[in-house]
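Quick notes on the structure that follows.
Complex shown without one protein chain; remaining protein chains in place.
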Amino acid sequence: MNTIPGRRIIMVVFLIFLLLPIYWLVNMSFKTNTEIVTTMTLWPHQPTLENYKRIFTDESWYSGYINSLTYVLINTAISISVALPAAYAFSRYRFLGDKHLFFWLLSNRMAPAAVFALPFFNLYSAINLFDTPWAVALAHCIFNVPLAVWILEGFVSGVPREIDETAFLDGYSFPRFFIKILVPLIASGIGVAAFFCFMFSWVELLLARTLTSVNAKPISAIMTRTVSASGMDWGLLAAAGVLTIIPGALVIWFVRNYIARGFALGRV
Amino acid sequence: MSVTLERVTRTVDGIPTIRDVSLTLERGTLSVLLGPTLSGKTSIMRLLAGLDKPTTGRVLVDGKDVTGADVRQRSVAMVYQQFINYPSLTVYENIASPLRVQGRPREEIERRVQEAAKLLRLEPFLKRTPLQLSGGQQQRTAIARALVKGADLVLLDEPLANLDYKLREELRAELPRIFEASGAIFVYATTEPSEALLLGGDTVCMWEGEVLQSGNTSKVYRRPDTLRVAQVFSDPPLNIVGIEKKNGSVQYAGGIEAPATGLYKSLADGSYRVGFRAHQLEVANGIAGRHAFHATVTVTEITGSESFVHLNRDASNWVAVLQGVHEYEPGHVLDAVLDPENLFVFDAADRLVAAPNKA
Amino acid sequence: MDKTINQKAWFLVLPVFLVVAFSAILPLMTVVNYSMQDTFGNNQFFWNGVGWFKELLDPSTDLGGRFLASLGRNLLFSAIILAIEVPLGIVVALSMPRQGWTVAACLVILALPLLIPWNVVGTIWQIFGRPDIGLLGYTLNSLGIDYNYVSNEFDAWATVIVMDVWHWTSLVALLCYAGLKSIPDAYYQAAQIDGASRWAVFKAIQLPKMNRVLLIAVLLRFMDSFMIYTEPFVVTGGGPGNSTTFVSIELVKIALGQFDLGKAAALSLVYNLIILIVCWIFYTVMTNAGTERPEKQGAAS
Partner (left out) sequence: MARIDLVDLAHSYGGNDAPVESFALKPVTMTWRQGGAYALLGPSGCGKTTLLNLISGIVTPSRGKILFDGADITPLSTQKRNIAQVFQFPVIYDTMTVGENLAFPLKNRGVPKAEIDTRVKQIADLLDLTPNLGRKATRLTADAKQKISLGRGLVRSDVAAVLFDEPLTVIDPELKWQLRSKLKALHRELDLTMIYVTHDQTEALTFADTVVVMHDGRVVQSGTPAELFDKPEHTFVGYFIGSPGMNIVPAKVSGHEARIDGHVIGLHRNYGVLPAGANIEIGVRPEFVNVAAPASGLLSATIERIDDLGRVRFARVRIGDAKFAARVPPGFSVPDNDVGLVFDPAHVHVYADSRLVEGVA
């Protein structure tokens, strides 16, 4: 009753539309460059793992993944740990300027990275953090911390206030209550917030490329410079692309029930 | 050990929720806060517990001012209306949690938790988590945790309101036994007069943030200071009729006149308001000579043990109660009879002037 | 139980404030500072007051022309993708299976494009659309359609739009699906009892219940499309010419391309201001939508 006629066809067509370009990338990642350029084949006739082998052996390639993972993990850790107490404050208390602060966080989540590219460049060079994972991790906080606060505030508000009061009446101190009672109750919320911080930091390119040059170069930046002597090495580029999809694809299954809530800033 | 509210008021966003309340609770007593919803019962409890700060006035424990004290230093336990437990802990851990925080030795915790579980008949459920239990068992777990702590002050805020009809009856019958087992000060909030009567102890009648009258439960029930107290302490609602006393006879509003016998005899002439509860109104056919009124039935509510007959007389609604099952068809006209010995009379200022003397 | 007033809560909020302020307020100060000056590199600055802001609003100037043109393109782009993605998202949400493992499978596949790094999305479509090695490019051309997103302006626009639809429609679908799932079964049963047609159920129950999530979807989609940079830059580099040069691409060209700090800073401020205003409108609408409760009739007893 609550779905529409022909829904199966619409769903299948839409899923194919989504999967086709990804399939083409994966398909290409197993082809040799010559096969790619010479013939148009729907599946690799001479499949090769050369592209992947190249990425896992060439230091300038796999270092990109390590650098990306480094700043993404740092950013997620910072975002969640600062966002947890703030989410509790926004959920439980009214204080001077709380509405404006909550709005300011939202506006920062929406701030265009382009606006901050140059100022960050100057800022992090000034405090010689340029070309370190810390630069990118801190830069990404501008949209990940607000996201984490908004998501966690939704989950904390799901816990009735009376549980806090009962714990305080039982004699719990605030930190002990926070860690032993509240955190276990919003564990799924923390997991969701962590996944989305990880994800939004992982997908961002502009700031990551602007704030790094050599030794903290993320994979996304390395990919845009794959023009080798013999023209564009498409197979290698495709393989690198496929490997950037793996982390998200692996973890998505665990948060599949909260996907909408995460993307909607916890407001669903 | 005593807890006192001294001229306490509280306003939230400009609206006064508690107006100048003074209350003293002694050790080992049970006080029932009786009043309709939004009469300030929960606010009073939160002030007693220290969860909220009064706008003016003081909260004293054994004479010492604890108004600003943090709730953690107070020895208080509270049971909420919506059975609040720690969902991630088992029933055993839920009950043990206050003792664990106090750092009690293991065997003492084990002993006291088993004792509380036995009192609340929770032994078979100790290993489960609260969400796997029925509403009644969840509330028993919350009560067990409140008792095991041995707090000096135990507050229960309408603990039975969310339970199924029969579950409420069972737990209500057990409460007196549970309270006697612990010597703490108990404060129990409810909207139902029958719970106040059942639990005994003292009753504090509340109305829109004020304490109207407080004292021994049956005394307040039998001697309400004002019409409002009588209304708060009556379920189904108190029946009211205006009367005019003039030289030896009583003129009821709506056209009935009868000799001023019984409690009317000693009244000075003038206008009064007569209040009488459902069981003080007898429903019969044609008992001559007594204060009888013709009334039409609007609906009969049957609970099994009792039947409440809703009557309409001279544009005011009355309710009479009969034992057992009696179905009166709406529209049926019958005689509702008042016994001048068995009613309450209030003066023009709604103050009690006459009440039935027998039990 | 509404929130209690407690100024000590600021200690809990301080870490967030400091971290975000460090990344937001500090850089914005430098931007404001630059926006009032002009420089020719080598760190010499000349006071220019509100010169750049005047130019920004004057199409005849180089800065103003480029800004207003890119703004126009960006707003057109946002409008088109909203017009496609919101209705398509609703249709996909309504087509989701009701229960069983297929639900989880659909959710994961729908979410996949949202997890791919933005530059890889660009790379995928860059490859996919090429006539020599891309399935799309190859098929279209073999059907006789002369499709080339590098040289043809219309093809470039079409590719960027289809790429965005491919990348973000799932977000709208997921939000609408969450909105639909929050509708209690009793509403559908009542509609059945009332003999409501499919369309009546959609208009009377589903759409009203989804308006909150649709509001969020439109906010997120407008904001993200209004500040889009990476994907179009990777595929078309803003070309052909500057037909797909959106505001962010223009800004990055001026800031990191020409190192023209003054102009870039002024443009950044105006750009950020627009975002702030739109954000404020949505925020007030969203918080009011949430607080609209049926009025309690009769005095509280």
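Chains here go by letter, A, B and C, matching the order in which they are written, and residues are numbered from 1 within each.
Heads up, the rule we're going with is that a residue touches a chain if its C-beta (ideal position, glycine included) is under 8 Å from a C-beta of that chain, and two chains touch if they have at least 3 such contacts.
Bear in mind the structure is a predicted one, so any value in this text is a computation, not a measurement.
Colleague: Specify the shown partners of the omitted chain in the complete complex.
Modeller: Missing chain, whole complex, touching shown chains: B, C.
Colleague: Decide which residue listed in B:197, B:258 or B:353 touches the omitted chain of the complex.
Modeller: Reading the full complex, the residue touching the unseen chain is B:197.
Colleague: Sort through C:102, C:151, C:192 or C:258 and give me the one touching the missing partner chain.
Modeller: C:192
Colleague: Among the options B:223, B:279 or B:294, which residue touches the chain absent from this view?
Modeller: B:279
Colleague: Of the residues listed, B:108, B:123 or B:301, which one is in contact with the missing chain?
Modeller: Answer from the full complex: B:301 touches the omitted chain.
Colleague: By the contact criterion defined above, which parts of chain B meet the unshown chain? Give residue numbers in ascending order.
Modeller: Counting only chain B, the missing chain is touched by 36-37, 134, 164-167, 169, 173, 176-177, 191, 193-194, 197-198, 200, 218, 221, 277-279, 298-305, 310, 321, 323-325, 327, 330, 358-359.
Colleague: Which residues does chain C use to touch the chain missing from this display?
Modeller: 184-187, 189-190, 192-197, 200, 204-205, 208-209, 294-298, 301
Methods note: only the chains that are shown with their structure count from here on.
Colleague: From the C-alpha centre of chain A to that of chain C, how far is it in Å?
Modeller: From the centre of chain A to the centre of chain C is 16 Å.
Colleague: Can you tell me which residues of chain C touch two or more of the remaining chains?
Modeller: As it turns out, chain C has residues touching two or more other chains at 4.
Colleague: Over in the complex, which chain B residues touch chain A? Could you list them?
Modeller: Touching chain A: residues 49, 51, 70-72, 74, 76-78, 80, 82, 84, 86-88, 97-98, 101-102, 145, 149 of chain B.
Colleague: In the complex formed with chain A, which residues of chain C make contact?
Modeller: 1, 3-7, 9-10, 12-13, 15-17, 19-20, 22-24, 26-28, 30-31, 91-92, 94-98, 104, 106-120, 123-125, 127-128, 132-136, 138, 166, 169-171, 174-175, 177-180, 182-183, 188, 191-192, 198, 201-202, 206, 212-213, 216-217, 220, 223, 226-227, 229-230, 234, 247-249, 251-252, 255-256, 261, 264-265, 268, 271-272, 275-276, 279-280, 283, 286
Colleague: Can you name the residues of chain A that touch chain B in the complex?
Modeller: 160, 162-163, 165-173, 176, 181, 184-185
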